[in-house]
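First up is the structure itself, then whatever we jot down about it.
Here the complex is missing a single protein chain, while all its other protein chains stay put.
The chains carry the letters A, B and C, assigned in the order they are written, with residues numbered from 1 in each.
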Amino acid sequence: MIGATGTVGQRLVRRLHDHPWFELTTLAASSRSAGKAYGEATHWLLPTALPTSIAEMEVRDVHEVDDCDVVFSALGSTTAREIEPLLARRGPMVVSNASALRMHPRVPLLIPEVNPDHLAMLDHQDFGSGGIVTNPNCSTVGLVLSLKPLAEAFGIEAVQVTTLQAISGAGHPGVPSLDILGNTLPLIPGEEEKLETEPQKLLGGVVEGAFSPAVFSVSAQANRVPVVDGHLISVSVKLGREASVEEARSVIEDFRSPVADLHLPSAPRSPVVVADDDSRPQPKLDADREDGMAVTIGRIRSCPVFDLRYVALVHNTERGAAGAAVLNAELLAASGRLDRFTK
Amino acid sequence: MIGATGTVGQRLVRRLHDHPWFELTTLAASSRSAGKAYGEATHWLLPTALPTSIAEMEVRDVHEVDDCDVVFSALGSTTAREIEPLLARRGPMVVSNASALRMHPRVPLLIPEVNPDHLAMLDHQDFGSGGIVTNPNCSTVGLVLSLKPLAEAFGIEAVQVTTLQAISGAGHPGVPSLDILGNTLPLIPGEEEKLETEPQKLLGGVVEGAFSPAVFSVSAQANRVPVVDGHLISVSVKLGREASVEEARSVIEDFRSPVADLHLPSAPRSPVVVADDDSRPQPKLDADREDGMAVTIGRIRSCPVFDLRYVALVHNTERGAAGAAVLNAELLAASGRLDRFTK
Amino acid sequence: MIGATGTVGQRLVRRLHDHPWFELTTLAASSRSAGKAYGEATHWLLPTALPTSIAEMEVRDVHEVDDCDVVFSALGSTTAREIEPLLARRGPMVVSNASALRMHPRVPLLIPEVNPDHLAMLDHQDFGSGGIVTNPNCSTVGLVLSLKPLAEAFGIEAVQVTTLQAISGAGHPGVPSLDILGNTLPLIPGEEEKLETEPQKLLGGVVEGAFSPAVFSVSAQANRVPVVDGHLISVSVKLGREASVEEARSVIEDFRSPVADLHLPSAPRSPVVVADDDSRPQPKLDADREDGMAVTIGRIRSCPVFDLRYVALVHNTERGAAGAAVLNAELLAASGRLDRFTK
Partner (left out) sequence: MIGATGTVGQRLVRRLHDHPWFELTTLAASSRSAGKAYGEATHWLLPTALPTSIAEMEVRDVHEVDDCDVVFSALGSTTAREIEPLLARRGPMVVSNASALRMHPRVPLLIPEVNPDHLAMLDHQDFGSGGIVTNPNCSTVGLVLSLKPLAEAFGIEAVQVTTLQAISGAGHPGVPSLDILGNTLPLIPGEEEKLETEPQKLLGGVVEGAFSPAVFSVSAQANRVPVVDGHLISVSVKLGREASVEEARSVIEDFRSPVADLHLPSAPRSPVVVADDDSRPQPKLDADREDGMAVTIGRIRSCPVFDLRYVALVHNTERGAAGAAVLNAELLAASGRLDRFTK
């Protein structure tokens, strides 16, 4: 794993320690941390204790990782853009949480329940014997998992989305407490652009060896709020064809993962859960649902301007980051894309 | 003043104590508080000390107020619907912050900088010798002050708005800390309906003795966030005719109150202020601007779905409640609508 | 269980659902909730979902509970003082979290790891065939578990303690958010008295059928802070005889529960855990240790005024309330005090 000392790296550690399919062999980070024991190099922020065996692993320099089958990347975007292709060319499959290559014309931007067919693009990559797969921005995951059933059933023409995003999305040290305690911030640099471009790739297809993005527009307004984990997303959707609130609710409730039969270890039983109670979803009460992997949707109702409105909640550092990456790796494994390694 | 012991009542007390035009003669509240000294009946929440002269005033029962020229009402909606017409019929002008009569066909819903002409409807009221004027919902004030310049210059067809609302909007005890600390709530009962109906009345006109609401649709999604004062509002607007971001910014920056010449004591120099810094407005830094009476607007930019987007911030218990009511009373006074009293 | 709808009641429900020894047969609350389904009567605040089977149980009136072997009481103090003796006289063992009878001359105030011998006083109770056992105040549990090893090894002469207490201690709706967001409150009515009297009973003995309290004085200053769960306690101790910091740390680290051999299901492996890191304990990171049942101690150091200082953290609604009660009931069962029921 590279970028192991950050907040997403810590959650990857938690998920990969004792994972039934993967074995955590290497922790790497910047040269500043290299050579230290992981327990010293990281400022562990999770309430579950850091396992001693992991705490004692020596952190390696991110440039020196080369003997893994799968490399999980929780690097920052700038470093990822340089390192991830280098690593992939050495052989392993890079499963990245970074934003650097998400919109790359041959790199799948992947949510297993949404677009598993995009894996086909791995055959068109030119990273030597390795490959790169990415997961979306944390808010995008929540938005797109909620849009997927609607897109299939009714089509989507336009989306207005406003986010209330948790501080863990900015990592550690991240947002200074003086800036956010009892306050909200109306700007998260770079966030809105991701929300306005990633959904079309995710909900599009693969045609003749190229991504064919879905055609609809997204307007995103991103806010930071004093919440630890869980992005709340207010959504208004203009559908491709008319649908009642009841129809919409039904297609969301009835949505079933296209890869449910693969029984991926980190997959939630229901990727989208509709809350009964109008006061839900709430970060504090719903973010951890199914170990942080289920998106909770509430307040599905009609919209005076568009067709449909609702609120979605996604655990930003699990379903929106660490869990997303692990689930992607599990899909790769179950799809035989890692077979050459395990031979 | 009636409803004097609540959070809005306290801010009315603060504004009316030493007001240059009005003298605070009576504090009234429910029978539970009647007979007590104000200092005992209220749980004073403002950092500025409660003046001793006010603390010692005896609270009267809200039903027994009858010798005032202007009655400020910070009652809850149910009580207001019953009491305010009764009081008005006894003679005084009732200046209400309650939602009960805002949409009444002969009661002005008033923002002095937006629709001072609506005062003409006072001539068509049937509350005996008295009258009733209301101010809008706290979020509506912020939204409509920001829309007014755009409506005048370009017309408005549709608005999508998502609010991040402060806890003071729910009064005291209001929102339990267990519900909101480190959390956000996706539902504020009744709030969205107000945001979706009040703007059209405010931005409409008075035609032949009746309100003629503006024709556009509003979709509102209201969230509660752990902020003390200041509602942050994400807005997307579909304009009546095309306009560049620069044009839009100019008409907002150049907006001048139509009643600026009246020099109302509580009027801000600029009712809408455009923030330079993309990270603004923020409740903590901007809500108190001009004693809480200026709405701050930031991040004016184009919208991939509609035409224009921006963020507005309104001090919910000042510009959105107590200050709004006092400003309305000042407009009444300056317009000669209280003259009979002062003779 | 009585008082089932409050925050402690909810945590009791969580602990007793699927408990290996106890079966949850009855949920009771005030007449206001009686007759409703539990899922409707309670405002469920835990992130773990309320089990459907529990949600559908009908809440009974607290006065009508009579066919249980053990009654867990999460009542408020006033009601508890009336109801608990009544219930006990009908036969069951009442395991109470309420403060009402904690200082009663024949009711054990019990922490299994501290004073299991106090159960002997059950033989001297006069509640008919039933009995009453109580657990201490939430802060007292944390304080006394940390004092116990010191008291045994060195004796205790005086204790100065200042608490930083979480809002969950006040229940729901409890502390209004307007009072505590970005604030601290220097008064928690009734709290300091409990901290100043309960420790002596807990650390005392039973002599000739009567409690013989330990002799030392406690000065407590209690503050409310904007934390959800976990009371942090600053302690200065004057020991009975001199001891080095290292000695003190050793006796705390080496402390072993006197009832460890009973393997009570809710007992933590270590009732007190010493944190290595000087920045610990912290509510967010340490309160949930061992399902909220371990007290974490940190910053053990000498005191310029007394002998020893340290910081202790207790999960106030688990180790300090619901978990405390369940653990007490488990001790009763393992001690044969519930045998007549299970025959």
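The rule is simple: contacts are C-beta pairs under 8 Å (C-beta built on N, C-alpha and C of every residue); 3 or more make two chains touch, one makes a residue touch a chain.
Keep in mind it's a predicted model, so treat the numbers as computed, not measured.
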Omitted-chain contact residue, chosen from A:D179, A:E193 or A:E247: A:D179
Omitted-chain contact residue, chosen from C:G130, C:P281 or C:G320: C:P281
Contacting the left-out chain in the complete assembly, out of A:A74, A:V141, A:I167 or A:L203: A:I167
For subunit A, residues in touch with the removed chain: 7, 45, 167-168, 172-182, 226, 228
Touch residues of subunit B, complete complex, unshown partner: 45-47, 181-182, 284-288
Missing-chain contacts mapped onto subunit C: 158-160, 162, 164, 182-187, 196, 217-219, 221, 223, 225-228, 232, 234, 236, 278-285, 298-299, 303-306, 309, 311
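By our rule, only the chains that are shown with their structure count from here on.
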Pair of chains ranked first by number of touching C-beta pairs: A-B
Centroid distance [mean C-alpha coordinates] between subunit B and subunit A, Å: 41
Inter-chain centre distance, subunit B versus subunit C - centres from mean C-alpha coordinates, in Å: 48
Multi-partner residues of subunit A (each touching 2 or more other chains): 182, 284-285
